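Got a structure here, written out as structure tokens. Questions coming.
The other protein chains are all here in position, but one chain of the complex has been omitted.
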Amino acid sequence: MALLLRYLLKTPVFTETLHRDDDLEIEIITRQIDTRARERFGRSLHIREVDAGSCNGCELEISALNSPYYDLERFGMHFVASPRHADCLLVTGPVTRNMADPLKRTYNATPAPKIVVAVGDCAHDCGVFAGGYGVVGPVSAILPVDALVHGCPPEPRAILLGILAALEKHP
Amino acid sequence: MIIDSVGMLDLLLVTLASFGIGALGALIMARSPKLASIVGHGGALLGAIAALMLGLAGLAGGSLQLEFADLLPIGGAVFGMDRLSAFFVMVTAVGAIPAALYAIGYTREYAGKHSLAGMGLAFNVFIAAMILVPLACNVLTFLALWEVMSLASYFLVITEHEREETLQAGWIYFVMTHAGFAALFLGFLLLAHATGTASFSEWSAAAAKLDPSSRNLIFVLLALGFGSKAGAIPLHVWLPRAHPAAPSHISALMSGVMIKLGIYGLVRVAFDWLGVGPIWWGGTMLVVGAVSGVLGVLYALVDGDLKRLLAYSSVENIGIIMLGIGAAMLFQATQLPGLAALALVAAFYHTLNHAVFKSLLFMAAGAVLHATHTRNLEELGGLIRRLPQTAIFFLVGSLAIAALPPFNGFISEWLTFQSLLLSFQISAHTVNLLFALGVAALALTSGLAAACFVRSFGITFLALPRSERAERAREVDWTMRAAMLVLALACVGLGVAPSVILAPLEAAVFALTGAHADMQFSLTAVVANDGFGWVAPLWIALGLVGFLLIIPLGLRVIGANHRRRYYETWGCGRALQTARFEYTAAAFANPFKRVFGLLYRPAKKLDVEFHPESRYFVRAIAYDNQGRLVFEEALYRPLLRLIEALARQARLLQSGSVHGYLVYILIALVALLILAV
Partner (left out) sequence: MLIEITIEILQLLIVMIGSPLLVGIIRKAKARLQGRRGAGIFQPYVDLRKLFSKEVVVSENTSWIFRFTPYLLVTTMLLSAVIVPVLTTRAALSFMGNIIALMYLFLLGTFFLALAGLDAGSAFGGMGSSREVAIAALAEPTVLIAIFGIALRAGTTSLDGIITRFAVEPLLMLNAGHLLAFIAFFVVALAENGRLPVDNPATHLELTMIHEAMILEYSGRLLALVEWAAAMKLFLFLTLLSNLFFPWGIALANTPSTLFIAGLALAVKLLVFAVAIAFVETSVAKLRLFRVPELLAGSFTIALLAVVTAFFIK
């Protein structure tokens, strides 16, 4: 117990500051929400991550966002379990046949106003899985996408900047 | 005004006459079931209303004396009413009025299948007997009326005699009630013999002359007899069988009123006939009450039959009432009459409240049964859209029985808690510890009751229907709904303005114990023991309603988004949403089954049927996780086996030869002659 307490008290804050990097590929596609909603989401965004058939490479990068290094909570963002609680859907992977309908249902279950951020090359144009028999198409074929973060997989920094770009927020 | 001019005796005559007209009228109209029902139940309704006025007049101070010297042996038939009797007459009437109204609509479906004339007769006799039992003032009057009440209820319980389980339930009820009757008979005879009189009013004075061992024996016998009628553990086994088997308005009457007559008997024994008893009397009552409370609600929690769980819940509430009575007995034994009176007020208030909300719950369950023809929780669901008013009535009943403000159950449990907590004024350590455990038991009971009724209401009424029968349900007719509305309003009224009933209750308790209850109450507040605790029910109700109205206004002021969109339930993107995905009643009870596994001793059976060609494919799964009936296995079956063994031995006496029987008669004659000389 004493060891645990000592460890807890001695742990420093590991969070790195987020730098804007110009060689990261982030595309802004749609504008689903108005300025006021964007301002509100800029300070408090609840994210629901949806794996629409990805290889989980992007998921590993996204889960790093919760770590002390990237710490997305300092931007007011928070991952939630239910789409009813969410403002932003973070979608990865080429949309497979089995996940096309659930993805649409998840989007419909999210209350307006909402944004969609697609992560990874697969979400952009199905990446290496393009043309496969189990794949329906990119995320933009199913949902209106606000921002797209290229990479296979993209860095957690890029994903974070991508979400902020969708809200027109710059660190 | 009416009461003054008409007089108590006249009210009693009107009451009995109405029941008589109801009973005979139902028989006369046997050819037309509809008329038989209306006359029979209408007569009962009028009789019950007259009885209510009689009870209220008695609580206000009116008295009654009636004697028929030659009607019964050993003293004749004597009737008299004091405040305690008046209170129980009132409780009976409060339960009977809605039951009679409800019965008109409910029994419509029995027309053609069962005799509505017979039902009308039995119904009137039953209620009349229940009203006369508290008025009986002498041994044989009491026992005769008690037996009439039991017989009438037996015939009503087995109304649906085409079902095997109903007949079995009726049989068990018959045996248990007569076993209790035997205990009562023995106890009364011993007491009458010891005091030299069969009249109740003379017993309290004569009780001081009794020697302790016979007093204890009489107490145990009478407590067993009245306790089995009340349904205390372990004498409760008839309750969960008889109450579901009976038609719902009869269940309401039995649960709401008849078992309270067991309480009436217990109160008479402990506070009137036997005088102040030793500590262990009150202690035993307290322990039995605590055990009944906790075990009753634990059994209710895991039961899958809507009416049986309500029956177990009655066992729980009897436990709560007995906690109050036990506490009162302990306070009397330790010379704290003010606190004894407080505990008795709490117990009586809970008696009235239970009559009201348990009748309401049974009637609502009966409405569900009427509409869906099933009592099985696993087949119900989604009824809030199909039976919207019944749902609200069941919700009010559930909130009241879970003792939540602003309903009546909250006030009576609060008072019971206060009286148990005030036990610190006693300075005997074992008694203090006993009370502390009583507080813990009451708290556990209360929490579990809330859980039980979340389950009952939630599974029955919310979400989607789990079967076709539930899907096709339609709201029930107006007589049933009107009866439930009356009771629901009573729940709210008694919860918001308890002082209306607390004043007459206090007067009744004063007459019984000779002490004023240690509490003050006004229209808005109830205070226990000069500031040990207080509650203001009217203010709480106003506060709840007030805030409920202010919050939406506040939301409009801050400009909250008011759009609402309907969509499917979130099922993780699954395409199908049927009733099969809902939580089941058994699943809801699972945490309790695991935590209290020692009590339930669940016997889990899991049968998996695989596809014949491959063990990787499952065709069907059968899961059964019933609790075992602990008391029946541990207590009653061995007892029954013992009785059977004794009976087999006794059969040896039945030699079949006339000479042998003549020898028996000779032996008996000689023995009696020797004893007489």
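Every chain is named by a letter (A and B) in the order it is written, and numbering of its residues begins at 1.
Everything below uses one rule, namely that a residue touches a chain if its C-beta (ideal position, glycine included) is under 8 Å from a C-beta of that chain, and two chains touch if they have at least 3 such contacts.
Please read these numbers as outputs of a predicted model, since none were measured by experiment.
Colleague: Consider the whole complex, including the chain that is not shown, and state which of B:60, B:205, B:454 or B:489 touches that chain.
Modeller: B:454
Colleague: Consider the whole complex, including the chain that is not shown, and state which of B:299, B:349, B:417 or B:600 touches that chain.
Modeller: Touching the chain that is not displayed is residue B:417.
Colleague: Using the document's definition of touch, tell me which of B:544, B:603, B:618 or B:670 contacts the absent chain.
Modeller: Considering the complete complex, B:544 is the one touching the chain left out.
Colleague: Which parts of chain A are in contact with the chain that was left out?
Modeller: 1, 4-5, 8, 11-15, 36-37, 40-41, 43-44, 46, 67-68, 71, 73-76, 78-82, 84-85, 87, 109-113
Colleague: Provide the residue numbers of chain B that touch the chain removed from this figure.
Modeller: Listed in rising order, the touching residues are 382, 384-385, 399, 402-405, 410, 414, 417-418, 421, 424, 429, 432-433, 436, 439-444, 446-448, 450-451, 453-455, 457-459, 461-464, 525, 531-536, 539-540, 543-544, 547-548, 551-552, 555, 558-571, 577, 579, 581-583, 587-592, 594-595.
Following the convention adopted for this analysis, only the chains that are shown with their structure count from here on.
Colleague: Quick one: which bits of chain B touch chain A in the complex? Just the residue numbers, please.
Modeller: On the chain B side, the touching residues are 563, 565, 567-568, 570, 572-575.
Colleague: Show which residues of chain A lie in contact with chain B when the two form their complex.
Modeller: Touch list, chain A to chain B: 82-84, 99, 101-103, 105-106, 108-109, 111-112.
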